[in-house]
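Sharing a structure with you now.
All protein chains but one are shown in place.
And then chain A:
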Amino acid sequence: QHSYSFKSYRCALVCLLPLLKECNSELLSSVLPFQGAGQDVGRSCILVSIGGKNIMLDCGMHMGYNDDRRFPDFSYITQNGRLTDFLDCLIISHFHLDHCGALPYMSEMVGYDGPIYMTHPTKAICPILLEDFRKITVDKKGETNFFTSQMIKDCMKKVIPLNLHQTVQVDDELEIKAYYAGHVLGAAMVHIKVGSESVVYTGDYNMTPDRHLGAAWIDKCRPDILISESTYATTIRDSKRCRERDFLKKVHESIERGGKVLIPVFALGRAQELCILLETFWERMNLKAPIYFSTGLTEKANHYYKLFITWTNQKIRKTFVQRNMFEFKHIKAFDRSYADNPGPMVVFATPGMLHAGQSLQIFKKWAGNEKNMVIMPGYCVQGTIGHKILNGQRKLEMEGRAQNGPLLDVKLQVEYMSFSAHADAKGIMQLIRMAEPRNMLLVHGEAVKMEFLKGKIEQEFSIDCYMPANGETTTVTTNPSVPVDISLNLLKREMALGGPLPDPKKPRTMHGTLIMKENSLKLVSSEQALKELGLNEHQLRFTCHVQLQDPHSDADTLHRIYTHLKSVLKGYTIQHLPDGTVIVESIVIKVSSSAEDSNTKVLLLSWSYQVIIEPLLKKSFLYPAVLANPPLKSDVISSFWVQTLLQFPDSNKHCGITES
């Protein structure tokens, strides 16, 4: 407690990870991706400890599991305590379920009442997706022990919305700031700062703008760690235009052979993008087949786009000024009776995973005709019709029909297209160039396949790159400057000792006592420290016994030592006191005979700390050795004396040393 160096202080913190909050350190940040955010695509959830604060980043759900494994294992944070006591805040990057799906489970079932941050669009859209997913899981698949609608609502009440580029003070020391991430409407990267330390978490992001969103952007904030998703870190992405080309090609092929095309979409995001694309295409190709979108889609989407227009790209913003998002020339509102109309048509309908509602109704109607087509523009969760047909299933059991009833024969063409917008290797490099982090941490990827990228990042930016596995903690040592007040007296004393005047760019050693009180640190002289702390000064003396063979009487031996030292140590105060002691400066020497053998003399040496170092050892060959071992070791001192005594003219060469 009284004599640790800063180095050992840091090490202690690694072991104390779950208790970090109590340590209140400013010297360490650690990152613990637990469940999914490490090298396992699925679910994102990362725990960051920075400057004594614990922050959870995302609270995702793994879509590949049906049991508890789909949720993060919160026992990584605490075995029996409350999450609220351990976490300072939770930040959600965007509305995808692999980033927010476990939120109601965490806050309402495991129990967390601390602040939850997300952007406005995420806050608006996240509960819709959670409710959709709850319906699929509980209502369709009949699972129990899942969160309820009420829990979703209660959970969302704990959410504090974030604006872009607005610094939010979570508490006196912890502040967060959101940056635009592209990817989906409302997706954000977040800058987390405690004192002089900071971390940036990207969530999912996209470095190339598309038809409805812009590219991710962050300022040169130089965080200690940049935590980036790396799902596509080892890929070079095919251009957006080629994806669109494929989409148009498929739609066009189907229309040309007189087929109907169903495009199940989520109300927001890609739907708008694909509508803009088809509208342009129809115009250019002078196509006549009708395009419809389900009305629920329009209302919801227009509502959100009006709310969050600043989150879209410039082109969309301009369009919106001129007209309503859904005032298209070729795209019209859908009525359920249209599905039976003869001839080709294209319909956008919700929901995107074909698990209910209008998209499923239309699908059932059109599935039997091989001229028709369904284009799935995104991911589908297990248990949905969308998931089944993407896995190649061609015969489907339909609910609402009698058990063992006829299966739905899927004859229509099924097309899977991914329009997801993630940063590839180039995008990650671009972001590093933008933010200039001191350390890089890649989550979400496959470690074995990322050695090259790690090398590339380390070479190009001269920073360390980490790729923790699930449940693995990465500790990054930071070098924050810790301000310390120094008393004027002490500074004056240092000045008096001479040497060059202090240079702010060069480190300089100072001697004093460091007092840590509450949140302040100060360096004072030891006298002042004693005074302030109400302590008495104690002197520490070192002693050692040196044996030598000398047949003379004790008094004679002492006198011989006295004369010898007088000749060797010229210029020092050497006294022979009448009480049978020789004193060299403050070193005391006494002689006594051994009880067993009167020829064996025992010399008692006793000295205090300062005396030895300054005047006596200065010219000795031992001086450098003593300096190199600042905590004086008595054997060093002893050997000095042995050396001196060995030169004593008549003394026997056999000397032994006992130390105390």
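FYI, contacts are C-beta pairs under 8 Å (C-beta built on N, C-alpha and C of every residue); 3 or more make two chains touch, one makes a residue touch a chain; residues count from 1.
Throughout what follows, contacts and distances are computed from a predicted model.
Looking at the choices "COMM domain-containing protein 3", "Kinetochore component CENP-S-domain-containing protein", "WD repeat domain 73" or "Cytokine receptor-like factor 1", the name in the UniProt record of the chain not drawn here is "WD repeat domain 73".
Among A:Leu103, A:Ile276, A:Ala425 or A:Ile561, only A:Ala425 touches the chain left out of the display. Touching the chain that is not shown, out of A:Gly258, A:Gly455, A:Gly471 or A:Pro551: A:Gly455 (per the contact rule at the top).
Check A:Met109, A:Val414 or A:Val588 against the missing chain and you find that the one touching it is A:Val414. Contact between chain A and the unshown chain involves residues 232, 234-239, 241-246, 248-250, 252, 280-281, 284-285, 390-392, 413-418, 424-426, 429, 448-453, 455-456, 459.
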